[in-house]
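Take this structure first; my questions come after.
What you see is the complex with one protein chain gone and the rest in place.
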Amino acid sequence: MSEEREIQQVLARYVRAADARNGAAMASLFLPDGKVEIYYNHAGTPEPIGELHGPEAVSAAVTTMMRPHPPRGWSHHTTHDPIIEVDGDDGTIDVQFIVFNVAGAEKPAGGWPEGAQGAQGTILPIETGYYRSVMKKAGGTWWIARQGIYLDLPVPS
Amino acid sequence: MSEEREIQQVLARYVRAADARNGAAMASLFLPDGKVEIYYNHAGTPEPIGELHGPEAVSAAVTTMMRPHPPRGWSHHTTHDPIIEVDGDDGTIDVQFIVFNVAGAEKPAGGWPEGAQGAQGTILPIETGYYRSVMKKAGGTWWIARQGIYLDLPVPS
Partner (left out) sequence: MSEEREIQQVLARYVRAADARNGAAMASLFLPDGKVEIYYNHAGTPEPIGELHGPEAVSAAVTTMMRPHPPRGWSHHTTHDPIIEVDGDDGTIDVQFIVFNVAGAEKPAGGWPEGAQGAQGTILPIETGYYRSVMKKAGGTWWIARQGIYLDLPVPS
């Protein structure tokens, strides 16, 4: 597998962990001194919002700061159009991201209405921006050294 | 072309066939004993919805079970963040998917309204989930042996 594909796959596991609200799986992708830096991108002029230092803080944030899914709820953190640079054991990946919120409808006590067709519920894009990740290869595996999250939309602090 | 890229390309042709409602193109991606298994994912606890066995059943489902596009309508089955494993002639790919429904506006008899700008119509995400595919390489080509479709939203049966 190419270095670029391996790096993409780390981000693929990152978004799976986010959607499963699995802090341990998320933390396992980070170097021991890895960190997350969150910014409000403000149309290209980033303003710092917060930082997380080390896998334990990352894990706690996924488990406690991300809202759990309601019944029949799920999310999809999706990434797009990676720009990847690799130089030996150093790498960077810059992707666009879109987060979709998925809310399944509850089946009515009397069953679905006559003629109801297709998926029942709503899907809403709720967050967008860029992930800019610094990656390091160690022990044959790529790890996240720094995960920069640049949010397009303002977030109440 | 890498094995991983070839496997991704099979899924790229899969979503093209779905959006074109082209049963023959879809069926041509499957092994003779290939199958589709559809589940309601139920937030991570899959419940079987249906199965299709063999390319003919797959083709018929695309042609007859998927609703045809209305005039000026289209769809985009899009896939995201693949996790790919290859072991010789065996492979798996796990992707997120989002389906967008596209409904073009009809040009009014008197022409578009004064000042109308940009694309005229609506685009709606209507379905999300995961595709988990088992692939086999035979005769130098990757084929779908099993297409697992895990839907986030419940579907009336």
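Every chain is named by a letter (A and B) in the order it is written, and numbering of its residues begins at 1.
Assume a residue touches a chain if its C-beta (ideal position, glycine included) is under 8 Å from a C-beta of that chain, and two chains touch if they have at least 3 such contacts.
This structure is a prediction, so every number in the text was calculated from the model and none was measured.
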{"item": "Sole residue of B:S2, B:T64 or B:T141 that reaches the chain not shown, by the stated touch rule", "value": "B:S2"}
{"item": "Chain not shown: contacting residue from B:A24, B:M65, B:I123 or B:A138", "value": "B:I123"}
{"item": "Hidden-chain contact residue, picked from the options A:G50, A:P70 or A:P125", "value": "A:P125"}
{"item": "Among B:S28, B:T63 or B:T78, residue touching the chain not depicted", "value": "B:T78"}
{"item": "Contact with the hidden chain (one of B:L11, B:L52 or B:M135)", "value": "B:L11"}
{"item": "For chain A, residues in touch with the removed chain", "value": "2, 4, 41-44, 67, 80-84, 86, 96, 98, 125-128, 151-156"}
{"item": "Contact set of chain B toward the excluded chain (per top definition)", "value": "1-2, 5, 8-9, 11-13, 15-16, 20, 69, 71-74, 76, 78-80, 100, 102, 104-105, 107, 112, 116-121, 123-125"}
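The working rule: only the chains that are shown with their structure count from here on.
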{"item": "Centroid spacing, where centroids are CA-atom means, of chain A and chain B in whole angstrom", "value": "23"}
